[in-house]
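The block that comes next holds chain A.
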Amino acid sequence: MNINIFDLLLAPTLIFLAWQMLRARDLLVSIVLFIIFGVLVSLAWVQLQAPDIALVEAVIGSALTGALFLGCLGHMESHRKKIVIEKIKISKGSKVYDCFLSVLVISMGSILSWSVLTLPKNVLGLTDKIQSALAKSGVENPVTAVILNFRGYDTLLEMGVLFLVVVSVYALHAIEPVSIKIQPRQASRVLIAFLHILTPLMILVAFYLLLVGGHAPGGAFQAGAMLAGVGILMLVGGVAFSFNVERWVLRFIYVIGFGSFLLIGLGVMGGERNFLEYPEYLSKKLIFLIEFLATISISFILVTLFAGCSGFLNYGKSNSGTVRGVSA
Partner candidate 1 sequence: MIMSNWLPLFILMTSFLTGIAIFFLREENHSTRSFLNIFNAVLKIFLVGLLMWGVFNGHVYEFRFPLFLGFDIVLNADSLSLLFVCLSAILWLLTTIYAIGYLKGTSNQSRFFGFFSLCVSATTGIALAGNLFTLLVFYEFLTLTTYPLVVHKGTKEAVKAGRVYLMYTLLGGAVLFFAMVWLSSLAGPADFTERGILSSVATEYHPQIIIIFFLLILGFGVKAALVPLHGWLPKAMVAPAPVSALLHAVAVVKAGAFGIIRVVYDLYGIEFCQQLKILQGLAIMAAITIIYGSIRALFQDDLKRRLAYSTVSQVSYIILGVAAIGPIATIGGIVHLVHQGIMKITLFFCAGNLAEGMNISRISEMNGVGRHMPWTMGAFTIAALGMIGVPPMAGFISKWYLGMGALQSSQLWIVLVLLLSSLLNAAYFLPIIYAAWFKDSKEVSFQGLTTKWTQNRRYLLYPPLVTAGLTLLMGIFAGLPFSPLGWVKLITLREYGH
Partner candidate 2 sequence: MTQIIASHASVWTIMLPFLSGVLCFMAGRRIGTLIGVVTAFILTILTLNLGVSVFQSGPSRYAIGGWSSPLGIDIHLDGLSVLMLGFTAIVGTCISMYAFGYFKDRKGLKKEKNKHYAKMGTYFWPLWFFAWGGLNVLFLSSDIFNIYVALEIVSFSAIALVALKGSVDALLSATRYFFLTLLGSLVYLFGVGFLYSAYGVLDLGLLETVIRPGMISTVAITLMTLGLIIKTALFPIHFWLPPAHANAPAPVSAILSGLVVMGSFYLLVRLWFETFTGVIMPVAGQLLGVLGAIAILGGALQALRQSRLKMMLAYSTVAQIGYMFLLFPLLAGNSIGQGFAWGGGIYFSISHACAKAAAFMVAGSIMYALGHDRIKDFRGLAQRFPIGVFAFALAGMSLMGLPPSGGFIGKWMLLKAAMLTGQWWYALLIVAGSILAACYIFRVLEITLKAANPGEKALHIPLRMQLSSLAMSFFAILLGLAATIPLEILKIDSPVFFQSMEGFIK
């Protein structure tokens, strides 16, 4: 593929943004720059013929991660009694060190770049094999096929990671998985109105993404992230909303994505059939089922994660920030 002017502009911009994002004096600016950076990166994905990734990057890498950062920053600042000005630069006399480090970093970068230049120009990778096996996979989108069938094992573990992280966040706050409660907060009317329109739309989009994932860019993660976005907006907006469900139901929802994937994988196993080896006639349905359940899990998990790092998860009776537990 030949290079065009857009690429030539985009690449330095990305580098510049990354640079500026980290060194911006105000953390809020940094985070905003990060979100912009994410959006631009998804443009780059598009340039690189990776629409699936672009979508995920936009929804998860940029928006959701940005939301996490924002939530976290907001929480920390609201808890800070007196504002300590963050020193961005390290202490005095560190110029020399900075130079030295930069030299090292640059040499590492050059080594890596130099080696990239020695790469073969044309590597087929596994494209052909995937193309030929695609028919048997039950989906048309090669990326989805890889994710959910050829390398479904990776995805299973990835779901595991998500589940693990939500357990970890609960563990971190040393609370039982409980409903997320919203502290009474003045919600802006505009936001509420906006949400009224947005929510059904986003749910729709999410379903679309889920459905389309079989043959076009889209899938469980994108859809789940979409739904999570709704939840996060509601949280941030202070809209009265809580998972008023029994504890076990909540747990069940967390588990369902990973658990169903695991059980289906184990369920199809037997005799000559290996783990995660879907029967051909069922593979499409099974993949859809997995994706559907995963979407639900993912959305709840992501919302919980957001809640976990922006102070919505209530740990203990007091919110004063004292640490509970045994201090060493």
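Behind the choice of candidates: all candidates are chains of the complex that A comes from, given by their letters.
In this text, a residue touches a chain if its C-beta (ideal position, glycine included) is under 8 Å from a C-beta of that chain, and two chains touch if they have at least 3 such contacts; residues count from 1.
These numbers were taken from a predicted model, which means no experiment stands behind them.
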Result, touching chain for chain A in the complex among 1 or 2: 2
Partner candidate 2, residues of chain A touching it in the complex: 111-112, 114-115, 118-120, 123-126, 129-130, 133, 149-154, 157-158, 160-161, 163-165, 167-168, 170-172, 174-176, 248, 251-252, 254-255, 258-259, 262, 265-266, 269-270, 272-278, 323-328
